[in-house]
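What you see is the complex with one protein chain gone and the rest in place.
Letters are used for the chains, namely A and B, taken in the order the chains are written, and counting of residues starts over at 1 for each.
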Amino acid sequence: MAHHKADASKLLDDRGYGGRLIRGQNPALLFETGVRNRITQSYYWKEQCFGLNEATLCDRAAQIKFIGGTTGVNGKPTPFLCLAFKLIQLVPDKSVIFEYLNFEDDGEESDNEGDKAERNGEGEGDEDGDNGIMNGGRVQDPEAAGKRGAFKYLRALAAFYIRLAWEPVEIYNTLEPLLSDYRKLKRKTKEGYAMTYMDQFVDDLLTKERVCATSLWRMPPRSQLEDLDLLDVRESPLQGEVDAMDEDNGEEVEVVESESD
Amino acid sequence: QDWDEEDDVLDIDEIDDRDGIDPEAEYAAWKLRELKRIKREREQIETYEAERAEIERRKNLTDAERE
Partner (left out) sequence: RQHLVATGQTGEVTRATAEEVHQRLLWLKRKKDEESKGEVLDLDSRLKLNKE
């Protein structure tokens, strides 16, 4: 099907829904009724999301300044949540979602996968402290340097969508690499704004039951999929370091409990 | 109807989400988060294995009783 309806009328009308399914279901049902109604009644949805397709949605996503669910007394949905609902409506091809997630500017010198192994290398100085942002900084991790997924809020949006729409093995395999993307994300909460990080957000998606005013469907735990040989054991980029520490101490790593999340 | 973002403008700048301002500190903060995750995963595996061992033990018990 090369077309979809520009508005959500068909999407919300179970009787007439003939669009793409997610795990055999009308994808709109991934959002709770109340939230769905608040989204479709919001100004942002009506004015900014109408008629978007996979490409024009990028224009909006590039302008997103924070993630979040619904806020305020009226439970107003964030643009992030509205665009997530738009994605649910579009059910884009996987290749499109990967583009959102890992978009790289081919014009710039690009790091390939091989460089990931070197990300633990210590002491990579920042020679351009004062104008670090402009030059992309000198961060140890190509994920974090924004070389992949240059639009970080679009990347977060794609991650959120993947958690809702894809299958467990794909979810783990696609989202776990983002656990080393430590770029900052602004998150709108009931009280105001809070700081989170891409890795933190992705970890929430993988471990929490509820994220951004949305109940995440229960997925089998990683260990179960490992037992079935559907997944390999996850290797953290810090694994080497942790193993070395283990040998030194002969006991568990002490992780200092500080920093409230 | 209100422009959805209108009332956000006041306090949105409270949080600075720019990256690469203090790369060392940003990396160090991530490292701490990742170590916590590793620790949590280890604990989960331990619990899971303990549970399975317990199930196995009970199964053996009933087998023994049957015979």
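The rule we apply is simple: a contact is a pair of C-beta atoms (placed from the backbone, for glycine too) under 8 Å apart; a residue touches a chain by one contact, two chains touch by 3 or more.
Just so you know, these numbers come straight off a predicted model, no measurement behind them.
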Checklist outcome for this item: Contact partners of the omitted chain among those displayed are A
Item to check | Sole residue of A:N53, A:S223 or A:S236 that reaches the chain not shown, by the stated touch rule | outcome: A:N53
Checklist outcome for this item: Considering the complete complex, of A:Y17, A:Y43, A:F151 or A:W217, the missing chain is touched by A:F151
Item to check | Candidates A:V96, A:A159 or A:V211 - the one touching the absent chain | outcome: A:V96
Checklist outcome for this item: chain A residues touching the chain left out here are 1-9, 12-13, 40, 46, 50-56, 58-59, 62, 90, 92-93, 95-96, 98-100, 103, 105-107, 131, 134, 150-151, 154
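By our rule, only the chains that are shown with their structure count from here on.
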Checklist entry - Rounded to the nearest whole Å, what is the centre-to-centre distance of chain A and chain B, using the mean of the C-alpha atoms as each centre? => result 15
Checklist entry - Which chain B residues qualify as touching chain A in the complex? => result 1-5, 7-8, 11-12, 14-21, 23-24, 26-27, 29-39, 41-42, 44-45, 48
Checklist entry - Which chain A residues qualify as touching chain B in the complex? => result 42-44, 65-66, 72, 76-77, 79, 124, 126, 132-133, 136-141, 144-146, 152, 179-180, 182-186, 188, 192-195, 197, 199-200, 203, 221, 223, 234, 236-239, 242, 252-253, 255-256, 258-259
